[in-house]
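Omission of a single protein chain aside, the complex is shown with its protein chains in their original locations.
Chain lettering (A, B and C) follows the sequence in which the chains are written, and residue indices restart at 1 in each chain.
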Amino acid sequence: MDNRHSYCATTSKPDDVLSFVATGNAAPLLHEIKHALSKLLDSGVEHIIDLGAIPFGPGDERILDDVLGDGEVSATLTIMGESHVRETKIPGVWRVDHLDEKGQFQSRFIEITFMPDILKTQREDAVQGLETLAGRLDTLKGNS
Amino acid sequence: MNNQAFDLLMWARGPAFDIALMIFAGGIVLRIVEIFVLGRKKDLAPAKGNPVAQGLKTIFSRSVPREGLVKFAPITYIGGYIFHIGFFIAFFFFAPHIALFTDAFGVSWPSTGRVIVESATALALLALIALIYSRFTDPVRKALTTFDDYLVLVLSGLPLLTGYIAVNKLFGDPTMMMAFHILSVEALMIAFPFTKLMHAFSFAISRYYNGAIQGRKGAES
Amino acid sequence: MSNKAMLPELMKTHGISRRAFMKYCASLASVMALSPAMVPRIAEALENARRPSVIWLSFQECTGCTESILRSHSPTIEDLIFNAISLDYHHTLQAASGHAAEAAREQAMKENYGKYILVVDGSIPIKDPGYSCIAGISNLDMLKETAAGAAAIVSVGTCAAYGGIGHADPNPTGAVGVSEIIKDKPIINVPGCPPIPVVMTGVLAHFLTFGIPDLDELGRPKAFYGESIHDRCYRRPFYDKGMFAENFDDEGARGGWCLYKLGCKGPITKSACATIKWNNGVSFPIEAGHPCLGCTEPDFWDNGGFYKPLSVPAGDYRKAGVAAVAGGAAIGVASALMSKAKKAKAAKAHETVDAHDLEKSS
Partner (left out) sequence: MSATFERGLNALREQIDAPVASFFTSCVNCGLCAEACIFYRATEDPKYIPIKKLDLMRRVWSREFTLFGWIAGALGLVKPVTDKDFSDWETLVYDSCTMCGRCTLVCPVGNDITMMIRKMREGMSAAGHAPVELIAAAGRHADLGSPMGELHPALHAQVKHAIKDTGIEIEFDKPGVDYMVILSAQEIAEFPDVLGAMAKIFKKAGLTWTISNEAFEATNVGIQLGNRDVARVLVQRVVDAAEKLGVKYVISPECGHAYQALRWEGPNLIGRSYKFEVIHIIELLDKLRAEGKLKTKGKNTQKLTFHDPCQINRRGGINGEPRRLMNMVAENFVETDDAGTMNWCCGGGGGVGSNERAEGLRHAAFKLKKIQLEKVEPEVIVTMCAYCHHTLDNVLEEFNMDQEVMGLTELVAEYLDDDV
């Protein structure tokens, strides 16, 4: 597995020495998530954290996974490679992982939001959809 | 494009170190030889104690102050201890420094963590400031102080200060600070043979003589 | 080549949805080390981005930089970026050769004069320009000629940025980096031996969207070269605790301890290796157990030895030390013998005093 940032989360066993190497960055990150979540509740402001910008050791990944866990929603988007959008055990905290067409990570985010934007249908796509639908209806009419 | 900080660091690690080392090592050997070649006359009085044993013992035992004297010059005594011990820890127990000894002499010993090294450095610096202060204010210290004393105090403080700044990246470019750190050590090395810094080596000789002279008579030292 | 915004067009022909574009923008923000809050602005910028012409010149180089950039091959976001530019000239990648290749360069220059991006890898010999020529044109002349019409220059790799290995002591060819020769164009240095592919594409993406990024005093984009490897290293806690590998096969090495004593140049090396990592984020040299060589810094070849700790003098100081000890001893003996002679003279000059000779005559 050559997934950026996360190889340990998927390969490390609890007795793996490296899985305990931590930079100490997990705790401050979790605090940042906590503050963002309370801000979301108070004022509705959303927050996105780019996991690629933070030095993480395998141990940090473990801590993050242990604390956040898996929640109720899990969606797979198929857009130029897959994207995984999962709500964590902490409702309001989402994990968004973008993969390329080879299944390698492009970028990973933690979003503190009621609904990640990427799940919503984009207006331009809906416009395109309307056109497509209209076209198909025309075809249908023509055929009948 | 030239990276001034990197170039300065390489100069400090390269030619500057060689020059400093030559002055340092050559100068110290010169001055130690100058002491020993002067020689001393054989003492013809029959010995009562063992001069050699007591001389060697005094090299260590004189590190402990005589009872009751500390209170008369607390800054000099306590500040002196903190500075010397702090400098010693920072110098000999910081891993990058040990790496230098390993490279030069092939010996290695365990290093200590950053917390201890940095506390030692900070304490040594504070002690140094106290020692400078006492040289300005205490009548005895004031009467004895020469330019040499201030120079040596500043030169031994700079490596501590620059090292602390470089490791903690307090300000300035870290590469540049590391270059300054090494250059400050080289300044200390260059000044070494010409100043009272020599005591770091000659103290053992003089303590030995002191102990041997007293020991020969069976007297304490 | 077209100068109109081409990305929306491209997306349409590839059947790419807006959602895919937003995903792309998010990933691009991550690659460019920009805040996720910048995603809408990236999207806007990309929508309006023109497709520029790129001329890639390779001088005294090993093709490692090109190899590196190709590691992130299709169909990744980098690929999209390369679809967004027109790579009009690249020795290694173009199909054309000989006169046809040079003609392509000249044509691209002419058509996009003042607007194209010049990418350079490899150093330029200036001692005798004849050391390295392409199609009979010396590197120096080709650089000057091509740079004249460039909007900006990207020096990819340490050789192009600072001279690199060609510049290493004793530098027989008089190799220098681009910025030593070209003074009147904006130059972005993307050093590394080679640079991380994502960094190269990230810099290009930044140039396309927001223009020239914020550079440090060595011309490097701060987003990727703002912090030292040491500060971002996952092994840093070992350094702080004083736990070091002393050998490549000792307990410390196996335990993943700090590699400072094995010569790691992390503390003086600015690069994003520790965060972005290599091979699609798999690892980076320190994680693989090897000390950082410091390849993003000028003159890293001459930093005293890759396996010499930073605190160890770079030169052959032992000889100097031994010579100094011998010299010091010799001068010391000479000086001391003079002192001894002075003492002997004084002893000879000693007037034996008796109790009545103790007062001055005056």
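Criterion: contacts are C-beta pairs under 8 Å (C-beta built on N, C-alpha and C of every residue); 3 or more make two chains touch, one makes a residue touch a chain.
Keep in mind that what you see is a predicted model, and the values were worked out from it rather than measured.
Asks: Need the list of shown chains touched by the one chain that isn't shown.
Replies: Taking every chain of the complex into account, the missing one touches B, C.
Asks: Would you write out the residues of chain C that touch the absent chain, in ascending order?
Replies: Listed in rising order, the touching residues are 331-332, 335, 339, 342-343, 346-347, 349-361.
Asks: Spell out the interface residues on chain B facing the chain that's missing from view.
Replies: 30-31, 34-41, 43-46, 48-49, 58-59, 62-63, 65-69, 72-73, 76-77, 80, 138-146, 148-149, 193-194, 196, 198-199, 202-203, 205-211, 213-214, 217-221
Quick note on the criterion: only the chains that are shown with their structure count from here on.
Asks: So if I look at the partners of chain B and the partners of chain C, which chains show up in both lists?
Replies: Both-contact set = empty.
Asks: What whole-Å value do you get for the distance between chain B and chain C if each is reduced to the mean of its CA atoms?
Replies: Going by mean C-alpha positions, chain B sits 39 Å from chain C.
Asks: Report, in whole Å, the distance between the mean C-alpha point of chain A and the mean C-alpha point of chain C.
Replies: Centre separation, chain A to chain C: 33 Å.
Asks: Using the touch definition up top, name the residues of chain C that touch chain B in the complex.
Replies: 161-162, 177, 179-180, 189, 218-219, 228, 231, 239-242, 244, 246, 258, 260-261, 267-268, 297-299, 302-304, 308-318, 320-321, 323-325, 327-329, 331-333, 335-337, 339-340, 343
Asks: Would you tell me which residues of chain C are touching chain A in their complex?
Replies: 16-20, 22-24, 26-27, 29-31, 33, 35-37, 75-77, 232-237, 255-256, 274-277, 279-282
Asks: Within the complex, which stretch of chain B touches chain C?
Replies: Touching chain C from chain B are residues 1-3, 6-7, 9-10, 13-15, 17-19, 21-34, 36-39, 95-100, 102-104, 108, 110-115, 117, 169, 174-175, 178.
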